[in-house]
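Yeah, one chain of the complex is gone here, protein chain that is, but the others are all in their spots.
This part shows chain A:
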Amino acid sequence: MPETHRRPASNLPPLSLHIPEPRYRPGDTPDFGDIDVPAVEATPRPGEATKPDAMRDMCYGLVRVLDFDGQAKGAWDPKLSAERLRAMLRYMMLVRAFDDRMFRAQRQGKTSFYMKCTGEEATSVASTMAIDRADMCFPSYRQQGILIARDYPLIQMMNQIYSNRGDHLLGRQLPIMYSAPEHGFFSVSGNLATQYPQAVGWAMASASKGDSRIATVWCGEGSSAEGDFHSALTFATVYNAPVIFNVVNNQWAISSFSGFAGGERTTFAARAVGYGIAGLRVDGNDPLAVYAATQWAADRARTNNGPTLIEHFTYRAEGHSTSDDPSAYRAAQEASAWPFGDPIARMKQHLIALGEWDDAQHDALRAELDDLVKTTQKQSEKLGILGHGMHQPFETMFEDVFEQMPWHLKEQCDQMLAEQEKKFGPNWKPE
C-alpha cells in the first residue's frame, strides 16, 4: 500500500465510502409503500408573503390537491372553472399525443432524436397555465408542455424536430431544442442547468426596469447538482429576483437515480432552505397542485416577495430519450408502482367526479388530438424530414455567428460553397 493510503493507527473501524444504490434494479419488484403520501388536507397554505424560514416544513411535505378519488380538497385547491380544467386536460393529452407520434417518427428514421415527458406533463402544462402569457420561461429539454400550453403551432415544433425547410432554427439545433421568444420560450441549451442563472438574470433585468414580468426555469433533479443551479439560487436570493425555480424530480437522470444528485439525504425543495428562499415540494402528478404552487410562487415573485424553488415530485414513466433503454437499469414495473399515478388519468378522474367529463368525451378528445397531430405531421413532412436531402441554403451555416460576418467566416463560407458546387453543380437549391 502506498504510504499516503495507509490507515492511521487507531482503534477506530476503517472508514467506508458510500456509493448510492437505487432501491430496485431490473428483475426486482418495486414497492413504494414507504413513500410518505400526506393527506390532501394535511398541507397548509402559507400566505404568499410568508418569510422562508417560517415555511421550512413545506420543503419536506407535499403540496397536494387531488386525492386518489379525484376530489379536489384542502387549502391549496386553486378552484379552477370546469372549462379551465378541461383546457388543462386537453393540453396534457396533446403533449402525450405529440410525444407518442414524434417518438415513433424517430423510430421510423425520420429524425435523429426525441425526448418524451410521459408522466410529467403536469409539471410543464399546469405550471405554464398558472403564470402570465408574457412571463419568460427558461425550459430544459423536457418542457414541450410549455409551448403546447401556450398554443405554439405544432407544425413549427415538428419542423424543428425534422430540421426541415420550415425549421426557423435553420437545422442548427438538436430536435426538441426549440426557441420561441414571442411565446415566452427561451432557446433550449443542450448544457444542463445553464438556463438557471440566465433566468435569474432575466428576472433581475425585469425587476430593474420596473417591469411586471417574471421568469420561470426548469431543470431535472439530476441537473440540480450542477454549479449553475447553485449560482442561480445565490444570485436569486441576493437580489430577491422575481423567478420561479422548478426542479422536476422524476427520480432518474438517464441511468443515475436521484441519490447521485444528493436525493438520499434530503429533498430537492430543501435546497431552498440554505439560501433563504421559499421552497415547496409538490405532487408533480397532481396538475392542480402544480398549478396552485406555481400560482403561489408567481404571486410571490410579482409582489416583490422573491424567488421560490418548487420540487415537482414525479416519475419518468418512459426512457430518458430515444437513445435510452431504461429496462437495462431499472425495474420494469416502477412506473406502474409509482404511488402518485398518472397526471392525465388523475385529471380525467377529477373531471368525471365533478360531472364535467365522461369516458366517451375522453376517448373522442384523444382521437381528435391524435388526428390533429397526425395531420400536422403530414404537413410538416411535406417540408422535409431529417436526412432526406438538405433543406437549408448552405451559407446559413455561417450566418448568425456574429451580427455581421467577419472576413474569416466569409472566406470559410466561400470555401464551403466552392466545395458544394463541385459536388452538386452551380444550380443546387435546398429541397
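Everything below uses one rule, namely that a residue touches a chain if its C-beta (ideal position, glycine included) is under 8 Å from a C-beta of that chain, and two chains touch if they have at least 3 such contacts; residues count from 1.
As a working rule, contacts and distances are computed from a predicted model.
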Which of "Acetolactate synthase small subunit", "3-methyl-2-oxobutanoate dehydrogenase (2-methylpropanoyl-transferring)", "Nitrogen fixation protein FixA" or "Sarcosine oxidase gamma subunit" is the UniProt protein name of the chain not shown? "3-methyl-2-oxobutanoate dehydrogenase (2-methylpropanoyl-transferring)"
Given the contact definition stated above, which residue among A:S81, A:N191 or A:N427 touches the chain not shown here? A:N191
Of A:A180, A:V247, A:A261 or A:L280, which one is in contact with the hidden chain? A:A180
Spell out, residue by residue, where the missing chain touches chain A. 136, 138, 168-170, 172-173, 177, 179-181, 186-187, 189-191, 194, 196-206, 208-209, 215, 227-228, 231-232, 234-235, 238, 400-403, 406-408
